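Single-structure report; data block below.
Up next is chain A:
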Amino acid sequence: MVRKISFVVSMILMVCFSLPLFAGGQTETAAVETIKLGFIGPMTGDYANYGQLISKGAQLAIDEKNATGGIAGKVKIQLIIEDSEGNPEKGLAGIEKLSSSDKIVALIGPVFTGVSFAVGERVQVEGILMVTPSGTHADITNIGDYVFRTVPSDGLQGEVAGNYFYEVLGVRNLGVLYIKNDYSQGLYEGTKASFEARGGKVTIAETGQIGDKDFKTQLTKIKAAAPDAIYIPNYTAEMAQILEQASQLGLNIPFLSSDGFSNPEIYDLAGAYTDGVIYVGPTKVAESDASKAFVDKYTKTYGFAPDSFATNAYDAAYVLFDALEKVYKASGKFDRKAVRDAFAATKDFLGVNGKINFAENGDLVAYQGLYKVEGTTPKYLGAYTVVDGKLVEVK
Partner candidate 1 sequence: MTLLETQKLTRAYGGVVAVSEVDFEVEQGLITGLIGPNGAGKTTLFNNITGLDVPTSGTVQFKGKNITGKNAHTICRMGIARTFQNIRLFKELTVLENVMLGRHFKVGRSASTGRLATALKSFFSMEEEESIMREHALKWLSFFHLEHLVDELAKNLPYGHQRELEIARALATEPSLLFLDEPAAGMNPQETDALMKTIRKIRSLGITVVLIEHDMKLVMNICDTITVLNYGQNIAQGTPSQIKRNPLVVEAYLGKEDA
Partner candidate 2 sequence: MGSWAEFFQHLMNGLTLGGIYALIALGYTMVYGILKFINFAHGDILMMGSYIGLFVYNAIRGELLGFWTIIAFFLSMLVGMMFSAILGMAIEKIAYKPLRKATRLAPLLSAIGVSFILSNLAAWMWGTKSKKLEYPFDNSPIHLGDIAVTPHQIMILVVVVVMMVALKLFIDRSRLGKAMRATSLDQDTAKLMGIKVDRIIAITFAIGSALAATAGFLIALEIKVYPSMGTMTGLKAFVAAVVGGIGNISGAMVGGILLGLIETFGVALLGIPYALRDTIAFIILIIILLVKPEGLLGKAEKEKV
């Protein structure tokens, strides 16, 4: 018994401690020719789709950059993707591995808010730049000065949404159907606050459970409550279900949505049911060729179109390249602190989503775009932001 245990344990220990010899060794010597960037997101499990989609945005940027020779034309970039399964426990393991065995220079991700908080604390201590393309919770960037994002926070989106619904669309009684996850609930709370501050009223707020596919019960109740419009700030799959089932129930109330709607997958899944939906999404301040080129290239490479989060990841990668190049040109190496400083100093970087600037706390200085779906094509309505509680259209 004792022999058996000690045999098993010693075998495991041997394997463990011999691993660094061949796995970790190469990074030290190869550091100059390639640098590593990390990515953390759910690659398996219920939300794997988001991890897959968003990581491809970052991967595409890196492939493009490497095709031109890499950073400053000579340092190749490698993206190391770690699976978080949407679980902070696994996310922490991911950052630990990226930080200690891959020695990454910066991290793109994590995808979800919950994991972002756990990982954010970690990168702050380690001094690794983290840019989340999709962690929308208002507090994420407050973790520290190493945490940034290329997605507008819930706060801004909620403010624009609430004000726009009230002021421009003239909605007074709002119905809401949101899922009890951090993304949906964050947007619901933000929107509700600004909408009710203007004098509107959320007359009915129904919830759903993560993984639910059947929303007929809630929709039946909402139908009975007859609000002016229904706000559905959810992920693509759920929204597709909601729209389809609403039409089955003969619900004739306009739908309003969030940046989750910017995923073109919605048109595959919900088809004609998307007609008439108005949603808050990324801006197109500088409607550029870059934007169109990106969408085309992404679609061509992976067989499906990018969503706004993948776009944010793509932008994050390019802003990062810019910072890396500056640091490399100045010092010939990639100091993590210097990379962070260069990244924070980004000014008017022209990305696919338009001009990118970061606020003091690491938030994206952003506006929100508004779209209305006609048939199955989103039509751009303009960009908005909120200044001192007032909705302002950005020209």
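Keep this in mind: a contact is a pair of C-beta atoms (placed from the backbone, for glycine too) under 8 Å apart; a residue touches a chain by one contact, two chains touch by 3 or more; residues count from 1.
The candidates were selected such that all candidates are chains of the complex that A comes from, given by their letters.
Since the model is a prediction, treat every value here as computed from it, not as a measurement.
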| item | value |
| --- | --- |
| Candidate from this complex that touches chain A, chosen among 1 or 2 | 2 |
| Candidate 2-facing residues of chain A, complex | 44-46, 48-49, 52, 180, 206-209, 211-214, 216-218, 220-221, 224, 237, 240-241, 244-245, 247-250, 265, 268-269, 304 |
